[in-house]
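Removed: one protein chain of the complex. Kept in place: all other protein chains.
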Amino acid sequence: MKRNFVGYVVLAIALFLIALLRPYAFFYGVQRGSLYGLVALPLALILGIVGLLNLAHGEFLTLSLYMTYLLFTKWGMDPLVSPAVTVPLLLAFGFVVYKLVIERSLKTHHLNLLLLTFGVSIVMVESLNIWWTSRPRNIYVPYASTSVNIFGVYVGGYEFLYTIAVVLVLTGLLLFLKKTRLGQATYAVGQNPKGAAIVGINVKFVYAFVFSLAAGLVALAGALLSVRSSIFPQAGGPFTMKSFSLTAMAGLGNLPGIVLAGIVLGIAEEFVKSIPGYTGWADLVFFVVLIAAIVFRAFGRREG
Amino acid sequence: MLLRTEKLTKSFGGLIAVKSVDLKVNQGEILGIIGPNGAGKTTLTNLISGVFYPTEGRIHFEDKDITFVPAHLRARMGIARTFQLVRPLRDFTAFENVVVSCLFARGESLREARKSARKICELVELDQPERRLDRLTVFELKKLEIARALGCQPKLLILDEVMAGLNFEEMQRMIQLVKSLREKQITICVIEHVMSVISQLTDRVVVLDRGEIIAEGPYEKVAHDPKVITAYLGEEA
Amino acid sequence: MKRLFVVLMALVVALGFASTIKIGAVLPLSDITGRQAANAMKLAVKEINEAGGVLGMPVELFIVDDEMKPEKGAAAIDRLATVEKVDFFVGGMSSGVHLAQIPILKKYQKITVWIGAASYRCEEAIGPDADWYFHLHPWDYLQGESYAHGWRAITQKYPQVKIEKIFIAYEEGAFGTSSFKSYQDEFELAKKGTGVWAGLMKDLKGAPFKSAALGGGDYRAVLMQAKQYNPDLFIWAGYDADAIPILIQAKEIGFAPKLFVGAPPGWPADFGKNPLSHGVILYGMWAPALKDVSPIARHFWDAYVKEFNEEPATYFAPLGYTNIMFLIEGIKKAGSLDKDAIIKALREIEYDSPVGGVLKISPSRIIKNQGFRAQKILQWQNGVQHVIWPFEYQTAELIYPFPGWTGK
Amino acid sequence: MKYFMIAIVCVLCFLLPFFVGAYLIHVLTSIMIFLSLALSWDMMLRTGQLSFGIAGFFGLGAYASIIAVDDFSIDPLWSILVAAGFAALIALALGWIVLRLREIYFAITTLALSSVFMIFARNLSDLTGGSAGKVLYESIFKGDSIKIYWLVLSVALTVILVSELFQRTRIRFAINAIRDDEIAAKCSGVNIFKYLLFVFVLTSAIQGAVGALYAQQYAFVEPESTFSANFLLLPMSMALVGGIYSSLGPIIGAVVLGLASEYLKLIMPYGHLIIYGLILVLTIMFLPRGIYGTVVNRIAAKR
Partner (left out) sequence: MLRIDGLNAAYGRIKVLWNVSLNVSSAEAVGLFGPNGAGKTTLVNCVIGFLKPISGKVLFQDKDITGMEPHEVVKLGIALVPQERELFPNMTVEENLRAGANYVPHARERMLEAFDLVFALFPILKERLKQKVGTMSGGQQRMVAVARALMSFPKLLILDEPSVGLQPSIVSELFSKLREIKNQGVSILLIEQNVKQGLKVVERGYVIENGRIVLEDSSTNLMNNDHIKKAYLGL
């Protein structure tokens, strides 16, 4: 407990110093980190409850980007409105993938699930590629590139929506898991599926629900991201491993930790990028912080 | 004296599971360790076998300080144990489970280990040891636990609730088995809830409660200790 | 008399042994570049065969997907050489894949006409002795040189244009890094008063970014560095996926250099429709607008649209067409399938290409047979890519300075 | 009799180039590259540790080998050993840390280490050639594909042999015990860390050697293609489709998937990867133990 506290204090001081010295890096880091967290939360949910690392996670994001694009170009629907359509669609898609592919393999070796989702991701990428070609698409809305003035620092405003969204989603998830019956059921299934079944929880339903919910949350992230990112078949792919990294850094089952980890990594990255001449090492910082966090936690345990 | 602990303490976070325990195990005896659930019996076993390192205190085995000796080396020194919830190696046959400890604790070659394992399986009366584990009954799994522990060629054998889940007839056979092990000069600690077993087997009993030793002595004496009766035996005594 | 004999011999060979001319192409079919290049090649072959083939023989084209994986691209060469038994290799996109193909190509030493792989590493790997190897795409350093020529011409024509301070934001992979490196090399020369940039480039800075194509997409740190530097000419060397996000983020931080240049291999589908694109300059080999000034470009455009019911979206489409046509021209000129004769012919011919410009082989730093050397400087104006330089293909006047972001 | 058959098969493998064309030889060579990676991944998996780091050690070996030849004028053949040694050394140094991690933490850390290797390869440009990579002017054996095939075959057979030794000696007892239950294993005298380190270092050396083979065959290294995730995901798929925890499983998986991907490309030039993905999904759904595992199970059930 005490050591954790010291750690948080050190972290807070470091972040404050960065905010003071390089305000841009701080704000951009918060924004990027919020995006990472927003995309990572659904992956962590599936990993924590169903015990499955969804390698097609990024492809779900890609799919939601294309859906938002389609709604925007065909019907002129504003991307911030489109979750009303894309979230239910992705929910349904997640459900279908779960029912068709995942459910019957739940009892086999857990690596099989990994490979299944890898197969799903290949099929999704290649289908999108056939349908849309590899050419990137973009959505242009003027508000996505507006700036705001924070204490004299002139930064892009749109990406603060990520921060707002991640706070809302996180709070919503935590409240849901703690306060609602279905949430408690979800939490229970994550700890002991057999125990959950004997208190009357429909475990298969909870799994399907978690999978769909995660897909729906991905759609939300996709809608927010769509106006800032290019849309192409591999657009979401890199988010899978980033999300996995955050989940591992926070530790399984630690949802607030994921958002914190995302923001810390985001700021660290932006900080290094902002130093001329060292921009190319930003990725290294990401991985070194990640490895350090995991190893530090592992060595905290003392065993013979 | 074979094993001696000195002010042995283990805490998990704020919870103290074992508190300043001075345990002595004499060469050649069968020592019973009893106590209510949560008294710290299994933690004590884990400390002696090296699954955990203690928060405080020392452990001496054959006059050597083994407090921070890793578990696999303790197994090689002759400290063997069974697990309360059986922990067989699922991908092996029963026989191969025994081979594992013969190989690594005794340091035998594969051929020697197979031979030793065969003998041990006969000793504990484990029939058809080449079976896959999902076809073994609880009694056989418990015997397998003992067999694997015997593969370590133990000087000290800690049996953690080997009787749990056995019916009367099986218990009697198990008691015979433990008695036959003692004849092989193995010192044995028995952690047990079934009082008839304790009374039949042990030379001496140690009673743990909330991580501390509250009574020690022959079974007859301990069983009439009012502290033990209130903490542990209840109406049955 | 002798010539007639050769032609007769060729006919005999053609009729007796090879009834078709087989060309093997290796392309990344899952990528828009490879897919459209493959289409354009099919179009070229179709046109040739409709016109009666070459040397009286029909041309047959075999296309194998390299899946953008080096080992697959290399195996494809072996396949085409031994299973389909092709006589010529064409194709190409990624330098990484090509590096793996080069040892295999050297094994067969068949005439190879390549339209991709711009990295100087590939030229190093080919080496000076491969006279059977023809590289049509400009090497990365050639591209850099040609921009210098372009800017020099532009500053002469438009005296208000200044390009003394240059900032390059480059993607951290092979493509971007080598672009930056060639600028750095030239800058060193320019400082000594030599080289193509002498007198033009006075100062150079650069910073890498992670391309959106590889999971990046956040350019603000780099753009901030550029903004502080305040360059006359800002160039980003990345991929098509970076094009619009980089504009959005430049607008966001209020970075509007006088010349905003992008150098991706292709452009996103809706780029022209995006109001931010107006005034953005680009480097490229080709622009659809060329069809208004070049008859062959017009012919290619119309034929492609008719055949495939889609518009050519990348310069690899006209380049793929050129790839086949150039090779066939060479064979025609050689009049036989004799390797040496064809090599000689390919070195001599001048092919007016739909890419815009006449294709003529000349040596580059290492290899003997380099095709295109020049790039073009283009500008997006109201949704259309216009050619600014070379002036003989110019389709619009330069808009200078970059109009900025107000009202977009 | 059984050993006689195996010997015959090995000899046939060596004689194959005299019967089939260069294309098939090339395809088989790359199948064996992936096969060796798949087996090495499986060997680590037998200890219960899911490694996502094989592309990293593959790339490390590739770079070590190319640099050894280019900068230190070591014979290409020896450079493969150098690469294996280098990868082993790095694994040994890192093993002290990462082998204390388990499950997803081990997986993500090995994956992160691969990325770290790649970032170093990209940024230490004086040594590695940076983003553009490094090119040798000549591939091993002057590009003679038959000799390359023999070399790769020998390495692959060695890997198979090592894998079989793992299955037939005390090593199998140690690593299976670790996978099943670490606490029970250490109470039975198994030195867990020693065996984990041994397997980690050995499999990393294999991955390094295979990376060197690949690099020498094509005579270049480049961060993006040398450290590509393909060298992780494809071997993993092969092992799982073929059947894990065995030598034959990954072999079967590598051959089946390797040939399937070449064949699919012929009948479906565009989008053949969709079918490839579907094959992965369907195989795992209907043969959850992989091809070899299912066959073994069927036979066992009949007995």
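In this document, chain identifiers A, B, C and D correspond to the written order of the chains, with residue numbering beginning at 1 in each.
Definition applied: contacts are C-beta pairs under 8 Å (C-beta built on N, C-alpha and C of every residue); 3 or more make two chains touch, one makes a residue touch a chain.
Just so we're clear, the structure is a prediction, and the values are computed from it rather than from any experiment.
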- Partner chains on view for the chain not depicted: A, B
- Query: Which of B:Ile16, B:Leu110, B:Met195 or B:Ile214 touches the chain that is not shown?
  - Reply: B:Met195
- Message: I need the residue numbers on subunit B that touch the omitted chain, in ascending order.
- Response: 12-13, 15, 35-39, 42, 84, 134-135, 137-140, 161, 164-170, 172, 193, 195, 231-237
- Those residues of subunit A which, in the complete complex, touch the missing chain: 181, 184-185, 187-188, 191-192, 194-204, 253
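FYI, only the chains that are shown with their structure count from here on.
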- Message: By that same contact rule, can you tell me which chains touch subunit A and subunit B alike?
- Response: D
- Message: Among the chains here, which has the CA centroid at the largest distance from subunit D's centroid?
- Response: B
- Between C-D and B-D, the pair with more C-beta contacts: C-D
- Distance-to-centre winner among chains (Cα means, whole assembly as reference): D
- Task: Give, as an integer number of Å, the spacing between the C-alpha centres of subunit D and subunit C.
- Result: 36
- Message: Taking the mean of the CA coordinates per chain, how far is subunit A from subunit D in Å?
- Response: 31
- Item | Cα-centroid distance, subunit B relative to subunit C, in whole angstrom | 76
- Query: Going by the touch rule set out above, which residues of subunit B reach two or more other chains?
  - Reply: 50-51, 70-71
- Item | Sites on subunit C at which at least two other chains make contact | 30, 35, 172, 214
- Task: Please give the residue numbers of subunit D that touch subunit A in the complex, ascending.
- Result: 45, 50, 97-98, 100-101, 104-105, 107-109, 111-113, 115-116, 119-120, 122-123, 233, 236-237, 240-241, 244, 270-271, 273-274, 276-281, 284-285, 288-289
- Note on the structure: Within their complex, subunit A touches subunit D through residues 47, 53, 101, 104-105, 108-109, 111-112, 114-116, 118-123, 125-127, 129-130, 241, 244-245, 247-248, 252, 280-281, 283-284, 287-288, 290-291, 294-295, 298-299
- Residue ranges of subunit D in contact with subunit C within the complex: 21-23, 25-27, 30, 33, 122, 129-135, 137-139, 143, 145, 214, 217-220, 222-225, 228, 230, 262, 265, 269-273
